[in-house]
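In this view, the complex is presented without one of its protein chains, the others remaining in place.
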Amino acid sequence: LFTYRAMPKKVAYYYDGDCGNYYYGQGHPMKPHRIRMTHNLLLNYGLYRKMEVYRPIPASFEEMTKYHSDEYMLFLKNIRPDNMSESSKQMARFNVGEDCPVFDGVYEFCQLSCGGSLAAACKLNQKQADITINWMGGLHHAKKSEASGFCYANDIVLAILELLKHHQRVLYVDIDIHHGDGVEEAFYTTDRVMTCSFHKYGEYFPGTGDLKDVGADKGRYYSLNFPLRDGIDDESYERIFVPVMQRVMESYQPGAVVLQCGADSLTGDRLGCFNLTLRGHGRCVEFLKKFGVPLMLLGGGGYTIRNVSRCWTYETAVALDTDIANELPYNDYFEYFGPDFKLHISPASMINQNTREYLEKTQIRIFEHLRELPAAPGVQMQPIGD
Amino acid sequence: LFTYRAMPKKVAYYYDGDCGNYYYGQGHPMKPHRIRMTHNLLLNYGLYRKMEVYRPIPASFEEMTKYHSDEYMLFLKNIRPDNMSESSKQMARFNVGEDCPVFDGVYEFCQLSCGGSLAAACKLNQKQADITINWMGGLHHAKKSEASGFCYANDIVLAILELLKHHQRVLYVDIDIHHGDGVEEAFYTTDRVMTCSFHKYGEYFPGTGDLKDVGADKGRYYSLNFPLRDGIDDESYERIFVPVMQRVMESYQPGAVVLQCGADSLTGDRLGCFNLTLRGHGRCVEFLKKFGVPLMLLGGGGYTIRNVSRCWTYETAVALDTDIANELPYNDYFEYFGPDFKLHISPASMINQNTREYLEKTQIRIFEHLRELPAAPGVQMQPIGD
Amino acid sequence: AANLTLLADKGTIRVGNKYQAEIPENVKEEEEDENKENGDALVIDEEAQEDAQEEAQEATSQDGAHRKMALTERERIIFHPKHSLTDQEIDQFLIIARAVGTFSRALDTNSSTRFPTLHMVAAAASRDVTLFHALALLHQAKYDLGQAVRYLCPPCNKDTYPFEAEKATGLHTTSLGGPILCRDQLEEWSTAESNLFEEALEKYGKDFHDMRNDYLPWKSVRDLVEYYYMWKTTNRYQESKKQK
Partner (left out) sequence: AANLTLLADKGTIRVGNKYQAEIPENVKEEEEDENKENGDALVIDEEAQEDAQEEAQEATSQDGAHRKMALTERERIIFHPKHSLTDQEIDQFLIIARAVGTFSRALDTNSSTRFPTLHMVAAAASRDVTLFHALALLHQAKYDLGQAVRYLCPPCNKDTYPFEAEKATGLHTTSLGGPILCRDQLEEWSTAESNLFEEALEKYGKDFHDMRNDYLPWKSVRDLVEYYYMWKTTNRYQESKKQK
């Protein structure tokens, strides 16, 4: 089943068995169940036994209010389906109701997601792992005092704040199809966090992430946005992601990297419009991993859940430097993976509206922004190995 | 299930899984299957795990002819149900045919039985065990060149010959209901083996074992026979066995003791007419064990097989100083032990034809014989403990 | 994530105290590099997780060498790969765990009357919940197969079973004093309950809250959700789809 490459990384993986049983509501596309499907697939591929597997301690109120406002968290803590009719004003204020419904255990769900990312950050800070993984996290739209895009508490911001205790510079990379607006906003005015988001832009949620949004104040040029059009494929994505991130790594020289692996950028996503396969998506993990900088992998969007669990399983294998068979192993949710029962998915036959010219022109603009950063130290940063 | 008494003995137990599958023939009362029933009962009582359990190496032709004649063993080795019609003369000569039929694997059966007793003897010689047990052995009627009473090869004689390599004096005790004629005859003229048999006498197989048969030549007074009548019970048996064996142990001071535990002396035996229960029968084992002299326990007769396996299981527990529950544990042959499924059996309501006077008179005669033995050394031999 | 209606939003990045995070000032990186041992890394004796810590700290390999496993206070360890067992040995252990699950179902009257075929029992005993718990027990046993199989078949004594494993996996294994039994919702539900569920699903759709209140109040919403996703892998689901 497995072949090893040289020097596998030490990987710490975070999961709480309860997280798959939260339910956003009938018809809601966000299904925490996909985390459990990923977990079970990891087990049956034998990947589980190759990692350190942890159950994180749920984040406390105090920990979540390191970023979020007390009022917002207090609201989340107390709101329940059976008392929400009395709280319509607050719900409007905190943007809870439609995209972000009140569901049973919503606060606990935030605690698990944030607890996982905080634990993953501590682990990296203490140099006890090379790569940490929390597929329960990556909820990049949540704002300081506002829910947004199915996200209530921003585990990413909390994790980055934790990393900043030990690292002068932290890099955030976001390959969800949606703009990582929550994280960008949280660090929009600081140079200690650089946020880079590759996303569909134009008549698309959340509407932010224009090429010309580069950060403000001390954070100017520390926000990077690569707006994309429908139908981008593995090849085009790699063609922009690799040089851009190569340049970012060289210029910014981060002490730690957080990669949000939103899987709604995959082909066939229920809410997405890109045309990536697991290989193109996973290539981003592979590329960032090679720099040898402490790396955190987080989940995020992803609404065709059989593909989400395929993707995150594959990316766990990438983190572990382990090849896994295309034939899916038997597992509790095997039937979800029919009719082919294969790991890898095929791209759709759709038009890639990202022309070569568009991508090149955008990249040139991005490189111009990057040149505005303070000059990088003499030593060039390079992927290790290969 | 168990309670321990002080200082259990080191017990080595010999068994070959094949031995239960030999079959003397339709209607024949001797059923090697009883050995397997005993073995399975030992397992399920948890006694198996308290002993050293060995599979003996089958005795070789050379080993069996240490006592038996070459012609007789050669005959046994070659006779088969499908060639016996050509050998009627030899069969008559070696007394094979009726009581001792030709059956499939008769020679191998002898090899197992003798192999077990020889191994048990070696073990005692090498002081690697305090007690050795071979329920496959104890076939006391077999003669040097003749089968008799369901016995073909005399494992007891072979074992005693082995013990004589390391011990100046070996004591043989026989509590089968039948006279231990084969062993007595083998050692009738030597003082290095003393044979003591307690048996039904009078119109009963094999017809030998009269009180006045005491041995010949150098062996005079080294054969002891206690003839008994029908219906002897536990109390009467103990009343004679204990003082007689006490006196024998003191006078003879054996280096090793071999006890043939033929179970046809139990109440309800298909061929027997005594009225002993497991307690009376096992009391003999217990009594001899207390002298602390190397002890070998062998099987022998026993034709009500459910009681035979009860008896030998109980006596294994006695050897191990282990109490076992009266409730039988579940085992492969559980159904054989119905309707009560208890370990212990009750005496029958039958007349004990051994009057107190008869037993006392006989014992007095026996003691007279014992006084003819060379004076015992100064130190009195006594049971240890209690 | 994306909004339910897929309509474009007119979001903006806002600047101000109400939007940005407060950045911590002091960076411990440098001192850390100089003196790793005295950094933030926890020392062993945190009371809360004492056992787990100890076990993690001493992952004793078979050759007697001790390897250190550090834990932060933010986690409870379930499994790690720093042991001397081979992949094959872990596979063997997982087969034993399935075997124990099969046997415990045979001893359990509820289970044994429930499965029409032996093959189905073995399949039930091979579900992921059994394997997850087995791996958690293997960790609690410090990767000693002998100790781990003792845990698979604990005597009737609380001291003989590592309840830490249940805390780690969040699973509830069954009562002590025999081979352990790990069951998930798919197996916990009776046929009557499954029928109720399907009836409720017909009526309410996937509104598990109402479904619970009206049909299955003795279950939790989480039980319903877990059951729902498992039920979708079964024949019953296939059949209910055909009927529509």
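All chains are identified by letter, namely A, B and C, in their written order; residue positions are counted from 1 within each chain.
Everything that follows uses one rule, which is that a contact is a pair of C-beta atoms (placed from the backbone, for glycine too) under 8 Å apart; a residue touches a chain by one contact, two chains touch by 3 or more.
For clarity, every value in this text was computed on a predicted model and none was experimentally measured.
A.B. asks: Among the chains you can see, which ones touch the chain that has been omitted?
C.D. replies: Missing chain, whole complex, touching shown chains: B, C.
A.B. asks: Out of B:H141, B:R229, B:K289 or B:R310, point to the residue that touches the absent chain in the complete complex.
C.D. replies: Selected residue, touching the omitted chain: B:H141.
A.B. asks: In the complete assembly, which of B:D213, B:D230, B:E250 or B:E286 touches the absent chain?
C.D. replies: B:D213
A.B. asks: Looking beyond the chains shown, say which of C:R14, C:K28 or C:R150 touches the absent one.
C.D. replies: The single option touching the absent chain is C:R150.
A.B. asks: Give me the chain C residues in contact with the hidden chain, please.
C.D. replies: Interface residues of chain C facing the absent chain: 88-89, 91-93, 95-96, 98-100, 102-107, 111-112, 115, 117-119, 121-122, 125, 144-150, 152-155, 178-179.
A.B. asks: Can you name the residues of chain B that touch the chain not displayed here?
C.D. replies: Touching the chain left out of view, chain B contributes residues 14, 16-18, 20-23, 25-30, 33, 36, 40, 43-44, 46, 48-57, 66-67, 69, 81, 98-99, 104-105, 115, 118-119, 122-123, 125-128, 139-141, 143-145, 148-151, 157, 160-161, 164-168, 176-179, 181, 184-190, 192-193, 202-208, 213, 216-217, 223, 255, 262, 264, 271-272, 300-301, 303, 331-336.
The rule is short, and it goes like this: only the chains that are shown with their structure count from here on.
A.B. asks: Looking at contacts between chains, which pair has the highest count of C-beta pairs?
C.D. replies: Ranked by contacting C-beta pairs, first place goes to A-C.
A.B. asks: So, what's the distance in Å between the C-alpha centres of chain B and chain A?
C.D. replies: One centre to the other, that is 81 Å.
A.B. asks: In angstrom, rounded to a whole number, how far apart do the mean CA points of chain B and chain C lie?
C.D. replies: That gives a centre separation of 60 Å.
A.B. asks: Mind checking the centre-to-centre distance between chain A and chain C? Centres are C-alpha means, answer in whole Å.
C.D. replies: Measuring from centre to centre gives 23 Å for this pair.
A.B. asks: Where in chain A do residues touch at least two different other chains?
C.D. replies: none
A.B. asks: For chain C, which residues are shared contacts with two or more other chains?
C.D. replies: Answer for chain C, listing residues that touch two or more other chains: there are none.
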